[in-house]
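Every protein chain but one is kept in place in this view of the complex.
Note that the chains are named A, B, C, D and E in the order they appear, and that numbering of residues resets to 1 at the start of each chain.
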Amino acid sequence: MIDPLERWRARGLPDKPDYAGLLTFGGMPYTQDPAELAGVDVAIVGAPFDDLVSDRPGARFGPRAIRAASCPPGAHLEAGVDAFAELRVIDFGDAPVVPADPAASHLAIEETVGAVVTAGAIPVVLGGDHSIAEPDVRACAARHGPVGLVHFDTHADTGTEVFAIERSHGTPMYRLVEAGQVDPGRYVQIGLRGYWPGPKEFAWQEERGITSFFVHDVRDLGIREVVARSAALVADGPVFVSVDVDVLDPAFAPGTGTPEPGGLTSVELLWAVRAVAEALDVVGADVVEVVPTAVGSADVTALAAERVVREVLTGIALRRRTAM
Amino acid sequence: MIDPLERWRARGLPDKPDYAGLLTFGGMPYTQDPAELAGVDVAIVGAPFDDLVSDRPGARFGPRAIRAASCPPGAHLEAGVDAFAELRVIDFGDAPVVPADPAASHLAIEETVGAVVTAGAIPVVLGGDHSIAEPDVRACAARHGPVGLVHFDTHADTGTEVFAIERSHGTPMYRLVEAGQVDPGRYVQIGLRGYWPGPKEFAWQEERGITSFFVHDVRDLGIREVVARSAALVADGPVFVSVDVDVLDPAFAPGTGTPEPGGLTSVELLWAVRAVAEALDVVGADVVEVVPTAVGSADVTALAAERVVREVLTGIALRRRTAM
Amino acid sequence: MIDPLERWRARGLPDKPDYAGLLTFGGMPYTQDPAELAGVDVAIVGAPFDDLVSDRPGARFGPRAIRAASCPPGAHLEAGVDAFAELRVIDFGDAPVVPADPAASHLAIEETVGAVVTAGAIPVVLGGDHSIAEPDVRACAARHGPVGLVHFDTHADTGTEVFAIERSHGTPMYRLVEAGQVDPGRYVQIGLRGYWPGPKEFAWQEERGITSFFVHDVRDLGIREVVARSAALVADGPVFVSVDVDVLDPAFAPGTGTPEPGGLTSVELLWAVRAVAEALDVVGADVVEVVPTAVGSADVTALAAERVVREVLTGIALRRRTAM
Amino acid sequence: MIDPLERWRARGLPDKPDYAGLLTFGGMPYTQDPAELAGVDVAIVGAPFDDLVSDRPGARFGPRAIRAASCPPGAHLEAGVDAFAELRVIDFGDAPVVPADPAASHLAIEETVGAVVTAGAIPVVLGGDHSIAEPDVRACAARHGPVGLVHFDTHADTGTEVFAIERSHGTPMYRLVEAGQVDPGRYVQIGLRGYWPGPKEFAWQEERGITSFFVHDVRDLGIREVVARSAALVADGPVFVSVDVDVLDPAFAPGTGTPEPGGLTSVELLWAVRAVAEALDVVGADVVEVVPTAVGSADVTALAAERVVREVLTGIALRRRTAM
Amino acid sequence: MIDPLERWRARGLPDKPDYAGLLTFGGMPYTQDPAELAGVDVAIVGAPFDDLVSDRPGARFGPRAIRAASCPPGAHLEAGVDAFAELRVIDFGDAPVVPADPAASHLAIEETVGAVVTAGAIPVVLGGDHSIAEPDVRACAARHGPVGLVHFDTHADTGTEVFAIERSHGTPMYRLVEAGQVDPGRYVQIGLRGYWPGPKEFAWQEERGITSFFVHDVRDLGIREVVARSAALVADGPVFVSVDVDVLDPAFAPGTGTPEPGGLTSVELLWAVRAVAEALDVVGADVVEVVPTAVGSADVTALAAERVVREVLTGIALRRRTAM
Partner (left out) sequence: MIDPLERWRARGLPDKPDYAGLLTFGGMPYTQDPAELAGVDVAIVGAPFDDLVSDRPGARFGPRAIRAASCPPGAHLEAGVDAFAELRVIDFGDAPVVPADPAASHLAIEETVGAVVTAGAIPVVLGGDHSIAEPDVRACAARHGPVGLVHFDTHADTGTEVFAIERSHGTPMYRLVEAGQVDPGRYVQIGLRGYWPGPKEFAWQEERGITSFFVHDVRDLGIREVVARSAALVADGPVFVSVDVDVLDPAFAPGTGTPEPGGLTSVELLWAVRAVAEALDVVGADVVEVVPTAVGSADVTALAAERVVREVLTGIALRRRTAM
């Protein structure tokens, strides 16, 4: 594995500037060779795919933007742990998606995530539209069995179809539950608001035993209570964490396909993701629906998404430390 | 009335994509024929006018941007009611404003809103600069008599003049009170902050018995208490709701003519508008000062404004349901 | 048909402001009722579809942006004719495309364009990605038989596939020729440059007798000579004109999915399109690959596309005038 | 007069960085004291006013943006003369315009420009919408008598009214001719294109003896021939030069209220303005309709406008040098 | 001293429009003449310098953007005092920084701030990257002796070096403490979060007795308690207030070099700065790291920074009033 940072290190500098060097997540080593996954704790995978959206496309540029928003490794100032020091993290590159071919792209994502899972590493997938949660979770469930799901989102994504399309960015969670890859009794949604889905979908959710915390629940109970209840519900067993950046208010994440005012703050979301990742046995995660809209070189949505990934890593590191 | 959605429905799809089809509010039917107002509950009216601003113009593009930010109808996830199912809502188009002619434009707005009011429907006006509140309210008061006013704004807009201009976006509320169209004892302002207006205007407000809740009151009392006190003050009788998007912090509404840091969050504003519309007898509303600044196709300010209108509709629907 | 302009006219104003009133092409009357196509010369059709791109999406927002870039009718200052006065032009709305469903969307486009053609009007389609040329031309050929094609583009769009996808924005012209809907002997490409397609596609083009004028031909021969030769080649018989805005240099059309430096100027393109439309028997046209990237309210790419449509209309009007 | 550059000079640096120091045109000394106009050759005046537009506003921010686009003084690389070394140039600040008060604002502009003219200096006015040409030229004609006019623009601006408004950004030239302040026999328009004005306006122009060079004339004759013919027509006597940046193609000047594709290049315009200013007796000039749309800190439209002013200054310097 | 507002006042208008007139902070009088500092309470100084950043540059445009975000003077609606009426405030222009010369630029800043301090006025410096805190504070300490420091920031800026550079935007606080210009026992940091600095820097901070309040402390204790504790710690004696706008969440301040999600809200920061300035003896302040990213003319980051300066002024005015 070629280490893109060696030149800076050779000069006595521990890090590279964010804007220089090979574009990988957090400046981590890059490989696409499954053999190099041995011993890796977490592998970042890009899923540059947005062919299944029903509104604004552009999330295919998300993985690149999230990587470009990386800051150097370091200890999390609240958690007191440097995930990159505790965990072996690599950037496993992008899945070989095919433009305008949803089936081939989903297969490519599932195989790439699957390679990570097979190697015993935790995949963290950078989306991409939310339809990728289907191959992401399927690959995890193939190894771990039905997983619990902590799902941060404005939208429940439990439609049977969107505009008559069954595999859509609005249907992955329905499909995963029905296919037995997500255990509905261990599936919690956080942040729902707005005007979708409707009675049919909520009736199905209730029937399956899925738990929803709306934004008004966060407002009324506080994020800490919502996370505590969520963790208690999901409890033991493998868990997937899926974060749609539109769970944030558009002030914090304007660059997304279907933004909905009235959402979470980044203070709330970042803490919640870390708390979940520390409390539960995370076997995979994704952060989706980042539509880059940078002016100049800054992109606050991609930045928020990058930090969500960092909180996932930090939570995992905290849990491992505790476990020891 | 031509239904622009019939083609999608003919294909078995209940909605059209947001980005396709005729550009109307929420995809609602469009007409400019007063005869078709019969039986309508709420009519959306555009007021693409910004000739009376004292700072950054551009709100003339606001109505179009707000319509473009619409999402499809559906039940409000907290309120549990789909306003479009409960109310008959149409898009009555734009008032025939005349560029660079404030008097003719105000007259056009007043006549258009007046046609809605005369037909027994509730007008919801998309601004435009805040000067349009004058014709908006005048048209309502012509039918309902002096109205109560719930006014969300950074600025009191009760100047006698701005730069010696008497009909300005900074003076509508003074003029409406002095003309007897707003009952000052039933007039509440929510969200004031910053550096304007000054002692003269506040002295007049006190003299007239107008109530002001500043942002620091919202901070100290909470938005619920502020709304409760406001509703108690305004109480029974016809009410107009006027929302200047600059009441939001610029993080939530950067696209506006005179943004002022330190404002409300969208969580606060959206709840408050719905609560007001549910608690009081709303006979008209406007949402103003949206200056589109979209990069690509997203415009978070227009989006927030669109959702404010939705909350007005939802509150009205809730009130009617309760009334039955 | 409701005339959205009657209010302004009732005030003695012949036009509405560009930013106000119903959003239709050039402020023309809007209908989606095929019965109202009787007597119409040209019908504008939107095709808000971009699911078949291989690079940057966003052209689904193109039709709306092109309409928003309209200026009022008036006589073309060089040509001396007001197309809107000479021709009866309507806006026939958007085809009822379905997100993430290319087959259904193409069918919807073909049916909508077909309704226009059937009524004896000339369709001018606002894209959308270039894959829509396939249903556009197919609908025209269904009535007129194999058509000639004048195709302004950076890319030949004659691939058999792009990333193994056969119906793509890079393949419509191959498919139309092979299906017998475009007569390759009457097919001229203008503006090719860059690095695609390759030997295989050019070999096929040569075999079929397609004529290509590269940007370097425009540079060396001048646009007048290129158009003269093109018109001579295409000659009599029905002709479709397909304009991909990326034929313009990115300076003139930055908002497109696969921009390529070194392109035509707007002076060249606008003249050429008008000259073609005046010289030949145009039975249909499209302008595609507009990806709106407006900052504030201006969008130079949509503006250029709107004016390309105007030149089509002007050319048709000139031809009819000459014919009388 | 305080010299804002003295600190840099005190450090041995001849210039200040563009981004630092007091914001004046070209870093020139600033004063608003008419007494300090003595001995001044050219005074820059800002007219931050856009209340008379019929489409997109924002030109009120033009003067500030044009100043921010300044580069340091230096010899023009083609002309070989440093206008700032040959001429005494000052920044006379902005006219005290009043928001939403066109009459007061025009009066303020006329008085400010008048102060410059009275002092014997040449005013160069930074707009602002094109309606300011009326007070600009009126102030010049008050001293010099009816002036010749070289008018670079997409639009003739010779309407009797726009949307029934007589003093509009579309009418200044009509009003100036009718008021006797512009000599129609010495009035040349360069760059007309698009769809406005119509037969009525052109009939009046012909009647008055105004000469129009369209963009297609520039294309066919070349900019040199057009300027030569223009100079011959305008000939001796005082001349005002009025440049609407929308004469440039939107590729070169996207930030303007009514952009029109198919325009001049900056190479053409910059040369033409300098040639006119060298050939004729310029007594005043303005550059108008700059609507800043900077992303980050660059604004190509303001930049082009700034360089147009530089060419005016360079032409004047060349003429004076020749005269000696 | 030339008063740039006299023209408006001569017309009977108390203020100028924000977008017109000389660009100074709050429209205050401008001078660079130290002699005119006599009697001045507060002098605004620009430090357009960003040569010592480790990530995104652009803060050199900050001072100009902050001035452009000014609104007119007026009483603070919560505090009830108009700082501009109580204090004599001037804009002392920009320090004569030299591009690409950090040493010369820092010296220029120190001398300029020093001139203000020497004259007995309080300097408020507009950055510029955070390295300017070093000359800012040094100039204050030269007169007042070691100062207390209230430092709002995401990052502690107490590195010994950043990428081996000792004078960096990440090191000023270390250098000031070590040089004896900041009293570490009276130095409080508010708002730290993210992933920098690390153990070495925090160990040094602890050793020196510096107090840190992290964002999680603000979340858990509330901003009021944090400010109360901070004020108690800093207590009597001269104090410098240094505000890095990245202490705000990127939603509120996207335009900065190293944004970090999860930050303060503007409601929190504005109150806190005013409270600090009222409670303590402020002898100088700076607001730094504003990288303008305006689209059109609005720039929410510069706007927030401008209001931070207003809160500093308001706090000082409140304190003086109380003192009387």
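Heads up, the rule we're going with is that a contact is a pair of C-beta atoms (placed from the backbone, for glycine too) under 8 Å apart; a residue touches a chain by one contact, two chains touch by 3 or more.
Note that the structure is a prediction, hence the values are computed from the model and not measured.
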Among E:Val53, E:Ile132 or E:Val243, residue touching the chain not depicted: E:Val53
Selected from A:Leu37, A:Ala108 or A:Ala156 as touching the chain missing from the view: A:Ala108
Hidden partner interface residues of chain A, rising order: 1-2, 4, 6-8, 10-11, 13, 16-17, 19-23, 30-33, 46, 48, 58, 60-61, 63-64, 68, 93-99, 104, 108, 112, 292-297
Hidden partner interface residues of chain C, rising order: 54-56, 58, 163-164, 192-199, 214-216, 219, 249-252, 254-256, 258-263, 265, 291, 293, 295
Interface with the unshown chain - residue positions in chain D: 12-13, 15, 17-19, 71-78, 82, 249, 251-252, 265-267, 270-271, 295-298, 300, 303-304, 307, 310
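Everything that follows uses one rule, which is that only the chains that are shown with their structure count from here on.
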From the options B-C, B-D or A-B, the pair that copies B-E, where over half of the contact pairs coincide: A-B
Interface residue identity across copies chain B, chain D - same or different by half: same
Whole-Å gap between the CA centroids of chain C and chain E: 55
Euclidean distance of C-alpha centroids - chain D vs chain E, Å: 39
Chain centre separation in whole Å, for chain E relative to chain A (CA means): 37
Residues of chain E touching at least two other chains: 13, 17, 19, 58, 249, 251-252, 265, 293, 295-297
